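As you look at this complex, bear in mind that one protein chain is not there, while each of the others sits in place.
Going in written order, the chains are labelled A, B and C, and every chain counts its residues from 1.
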Amino acid sequence: MLTIIALTVLGVVILAEGMLGKKSWHLPTILVGLLVALVLALYGWNRNLHYYNSMLVVDNTSIAFSSVLIFTTFIIFMFAGHYYKDVVRPLDDIYAILIFALAGSVMMTNFGNLIILFLGIETLSIALYVLAGSHKEAITSNEATLKYFLMGSFLSGFLLFGIALLYGASGSLNMDEISRYTLREAGHLSPIFRTGLFLVIIGLAFKIAIVPFHFWAPDVYEGTPTLLTAFMATVVKVASIVALFRLFSNCFSSIREIWEPTLWILAVLTILVGNFTGIYQPNLKRMLAYSSISHSGYMMLAVLAFSARSSGSLLLYAAAYSVATVTAFGILILIRGAKGNDLYTSFEGIAKKNPLEAVCLTIALLSLTGIPPLAGFMAKYYLFTTALEQGYLWLVILAVSGSAISVAYYFKPIVAMYLKEGDGIKLEAGFAFKTHLIFLTILTLVLGLLPVFLINLL
Amino acid sequence: MNYELRMINLIINLIPLFPLLGFLILGLGFNRIPAKVASVVGPGTVLLSFAGSLIVFFHLLSGHGTGGSGRIVTTLFNWISFSGFTISFSFLMDPLSLLMLLVITGVGFLIHLYSVGYMKGDQGYNRFFAYMNLFVFFMLLLVMGAGYVMMFIGWEGVGLCSYLLIGFWFKNQEFNNAAKKAFIMNRIGDLGFLLGIFLLFTTFGSLNYLDIFGQVKELNPGTGVLTVITLLLFAGAVGKSAQIPLFTWLPDAMAGPTPVSALIHAATMVTAGVYMVARSNILFVLAPATMTVVAVTGLATVLFAASIAIFQNDIKKILAYSTISQLGYMFVALGMGAFTGAMFHLATHAFFKALLFLAAGSVIHALGGEQDIRKMGGLGPSINKTRWVFLIGTIAISGIPPFSGFFSKDEILSHLFNRSSILYIFALAGAIMTSFYMFRLYYLTFHGKFRGTAEQKHHLHESPSVMLLPLFILAGLSIAGGVINLPAFMNGSAWLQSFLAPVFSDALPFLKPPEFEPGPGLEWLLVAISVVCVVCVIPVAYLWYVLSQEEERKEPLWQSFLRKIPANKYYIDELYDTLFVRPVMSLSKGFHEIGEKKIIDRFVDGIGVLVVRTGNTIRYLQTGHVGFYVFMMVAGIIAVLIFNLVI
Amino acid sequence: MNSINASLQFVPISYYLFFCTVLFCIGVTGVLIKRNALLILMSVELMINSINLLLAAFSTYLNDPAGQIFVFFIMVVAAAEVAIGLAIIVVIYRTTHSIDIDILNKLKW
Partner (left out) sequence: MITGILIILPLLFSLVVFSLKDEKWIRRMAVTGSVLEFLVSLYGLFLYSTQCHCQLLLNIGWIESLHISFRFGLDGISLLLVLLTTFLTPLIILSSLDHPYRKPSAFYGLILLMEMAFIGVFSASDGLLFYIFWEMALIPAYFICAVWGGNDRIRITFKFFIYTFTGSLFMLVALIYLYLHTPAPHSFEITYLYAAHLTAPEQIWIFAAFFLAFAIKIPIFPFHSWQPDTYTEAPAGGTMLLAGIMLKMGTYGLIRFVLPICPVALKEWGWIALTLSVIGIIYASVIAIRQSDLKRFIAYVSIAHVGLISAGIFALTPKALEGAVIQMVSHGINITGILIIISLIEKRMKTREIPQIEGMANRAPWLAALFMILLLGSIGLPLTNGFIGEFLLLLGIFERNVWMAAIAGMTIILSAVYMLRMYQRTMLGKLREESPEISDISLAEAVPLIPLVIMVIWIGIFPNFFLQLAEPAIREIMNLIHG
């Protein structure tokens, strides 16, 4: 609760600064504010607070995830300075909206009532519609925001319809009520409820970009300004998957057999389509879009194989995935700055002059591939273990084949950087930028070597 | 263990070590140490081991410290040993191995000595002696080893040395091919040998002669496994001793320097097969089927090789084929159970064949490398000493009394006669051929008029004394070598017989007894027959090859056709080439071109291509049209709902 | 209040359900077939309003205000959404002088 308030206030403060024209204050304020929010979030640890007759439920799981979200936003904002360094127009709006979006995502992790879920999603989405189009002059940006908006609002319609049906069937919007209802009616659920259930799934699937509701993702990611794409690919995705996870673990765990097959199929489709389509992409940004799709498929395993340990492994996975992806986007920002595009060809031979950047990107990609001892491997390992525990052997085998395929595209930039000859340009990355990259890389290593911290949290 | 025995053990272990030492010295310093040192070290080490063997020999004769068993076993160390499996590096000294030892080191020393002169000035002088010493070392391991694995070590080792020495002049790829051929053909046999060893181990749980021979007595004759074992072992022997069908490498092996041919390809290595069969006599005796195979193979080789030898024109090749056929005699003897006879012939053959080779070497030396007898002739007067020793060798090999060859061959023949008269007749035919081609060789080389070039004639010279001395000694041995086993009916003591008796004693009872025991009279008769036969072909040879060489040229067509086949060695090489070499080569090509590139690689890459193609197809779903996206999503929604609600 | 509920409950809930579903589907069809961004936006609004109606109906039948409160939230959100949507359409129009959604497919594959 406090977190959300803090974030909202932070957003408002930024706007105020903007009015005062204190452009240079933005980033410091934001970073401090985010830390404060983080602290406030952690303050609720082990307290298990309920607000407004449990419309907001703050338990450890939600705290952990919202911390991850805030932290991810934090590390994204570390790049903001460099990204917007030669933009003259005031940035308070963009920053503020980002913060509001974050607030929305935090709501999505804390909801105890479908209304809050909906509000969170909409806060997030509406903010993102704006952000996606924030690069007004660029036609690609316009296209991105239009596509995102149309499909987004369309699908949130389905979400709402689903919620409405759930409400009608169960007689409440409160999660506990609904779960009690499901327990009661487990055997003979009314078709209304089931329809509602699946419409809700679909609504969330759209946000997570689960195949076949993923079509928006690649285009929107490509069109959106890179920094914000990073936000979409990490915070938004994680928030939505957490929402789904929360919904299922709290409400629908007792009626597994109903949603299991569907999610199974969706997960497999997502993993395969994501990985297959990633292969042929000519540029890194779009490739990352597809990789994010495949990763949401992997995270679906945690939802599917809901067990005592799965929340922990989902947390680890989310963290590992976010860190690695943000790193990759960081390098992407650099390359874009230098070459004006993000085709693989612009990566050729940069390892010579920029060993640090090359190594960071390499490690990030290897982590996404799931090579030990990096974070990505540990995350995948836990995920597969939990899935196998629940007996999803074939799902795991397919997932594994998927990550075998993923090598095909994750290695393209690596090959380009190290093995191809290119114009030996020096990327201009400031000291702060470099240190941040190093920090992220080390984080990837540490998460890989000591995953315990996150696992044992939940 | 008393002092004396410890001394003996030490000496036994030293015997193989001396040549090894020589090898190490010469090998490591081959391009540093001067030739003089090499010519001392090379023969010296062998002489030392000869001395050692003599000591052991007399010690064994005296029978001290052997516990009456007539054998000494010394163990250096456990070579391979882990739970329930031990192969110790140990030597067995018994009459059989001692006989071999004496032959190897004795004849070996003489040949080393000869080489000092023969190889003088060759740029690989030191290397040569290094290889020779290494060979002696391995040969000693072969005969001294106390088990089949030890024998196999030596067995492969001598194969290696023969490879190295055949290809000694490695600038000439022809020689290298010959060397390679020798090694590979040997290895074919060795595979048989190895499998035999495995089967021995799985049957008897040990690979020591004494353990195996101890157990084998319990088995009753003709057991299947014994037959298989012996056949496999014999395969090894066939390869090493150049019997049919693996004999073609030996003539090519003549590419090596002549002393090598004398030592390795006449006196010692090629007889390893004979030694092996003799060593495992009890096994063979208990497998009658194998015995027949051995005998038949041997006899076939005798005739086959002899018939080829008649039509060869290369002095060394003729000797090579004669070696093959003499080895054939030994195998016939073994096959008939005349183990002593075989060993006896082995010994005498070592003497006179070494002599012949060295003499031939001296001839070649005199003619500056000429080996074709058609380009020789009339060399008698100019290199008289060589001519006489060569003649001695020829008489000895032809089996004319009282030369050594006579006694050994006659023992085999009479033994054959007692067993089966058919074999006897064939063997006799072989003997006749032998004396014919040998005298042909002798006459064409030393009689008639010289057919070489003028400047060759000008250069003709007798070899230096360092080469002649070994010749004389060997000549002496070839003359007198027979005495070691004078048969009883000549009031001889049959010393070798009694000396080797302990080795073969276990086997003899299992031999099927001869059809009848010939009296002395019959023995004399047989001797007479064989002598007469071999002697009468000499004038024929003289007539053909000395008096009337012109007619020998223009012969009727059918005759020339008849000579064509054996003259071309019955086209065996060509046969093998088409049967084995070419197929393997084309198979190799096929595997690489089709198996690798077309099938396996294509399949693996195919998967990759498939994945990439799929990716490339799927990605076109991303049309970029919102309308299409929305449509797809709705389709998806409907699918999900139908999947869950209707179905 | 209760009397109103009672009078409303006079109509069976299935009618509302059916009616709203139809309305919703009309909206969906509109989104599917229209190529004009503005019309699509309106169809979406139609969908959302059908949901509002449904929620209201349910809350009446359940005698539970939550649904109707939710409706208010939805209206707010929808308003915001429309505002954003129109803004976006305006921007698009500025750059492409058209609000046909098929004009824009630079981003694909």
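Note that in this section a residue touches a chain if its C-beta (ideal position, glycine included) is under 8 Å from a C-beta of that chain, and two chains touch if they have at least 3 such contacts.
Predicted, not measured: the structure shown is a model, and the values here were computed from it.
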{"item": "Contact list for the unshown chain, restricted to visible chains", "value": "A, B"}
{"item": "Given B:Ile25, B:Val46, B:Leu99 or B:Ile153, the one touching the chain that is not displayed", "value": "B:Ile153"}
{"item": "Candidates A:Ile371, A:Ile425 or A:Leu445 - the one touching the absent chain", "value": "A:Ile371"}
{"item": "Among A:Val57, A:Met232, A:Ile255 or A:Val396, the residue in touch with the chain that has been omitted", "value": "A:Val396"}
{"item": "Touch with the omitted chain, as defined above, among A:Ser24, A:Asn46 or A:Asn456", "value": "A:Asn456"}
{"item": "Residue among B:Thr75, B:Asn384, B:Ser465 or B:Ser588 touching the omitted chain", "value": "B:Ser588"}
{"item": "Interface with the undisplayed chain - residues on chain B", "value": "27, 30-31, 77-85, 149, 152-153, 156-157, 160, 163, 167, 170-173, 176-177, 180, 183-184, 187-188, 190-191, 194-195, 198-199, 201-202, 584-585, 587-589, 591-592, 595-596, 600-601, 604-605, 608"}
{"item": "Contact set of chain A toward the excluded chain (per top definition)", "value": "366, 371-373, 377, 381, 384-385, 388-389, 393, 396-397, 400-401, 403-404, 407-408, 411, 415, 418-419, 451-452, 455-456"}
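The rule we apply is simple: only the chains that are shown with their structure count from here on.
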{"item": "Pairwise touch network: line, ring, star, complete, or other", "value": "complete"}
{"item": "Farthest chain (mean CA position) relative to chain B", "value": "C"}
{"item": "Whole-Å gap between the CA centroids of chain A and chain C", "value": "27"}
{"item": "Chain A-chain B separation of Cα centroids, rounded to whole Å", "value": "79"}
{"item": "Whole-Å separation of chain centres (CA-atom averages), chain B against chain C", "value": "100"}
{"item": "Junction residues of chain B - those touching two or more other chains", "value": "619, 622, 624, 626, 630"}
{"item": "Touching two or more other chains - residues of chain C", "value": "28, 31, 101, 104-108"}
{"item": "Of all residues in chain B, those that touch chain C in their complex", "value": "619-620, 622-627, 630-631, 634"}
{"item": "Sites on chain C touched by chain B in the complex", "value": "28, 31-32, 35, 101-102, 104-109"}
{"item": "Partner chain B, residues of chain A touching it in the complex", "value": "146-147, 150-151, 154-155, 158, 191, 194-195, 198-199, 201-202, 206, 212-213, 215-216, 218-219, 258, 261-262, 265, 273, 276-281, 405, 408"}
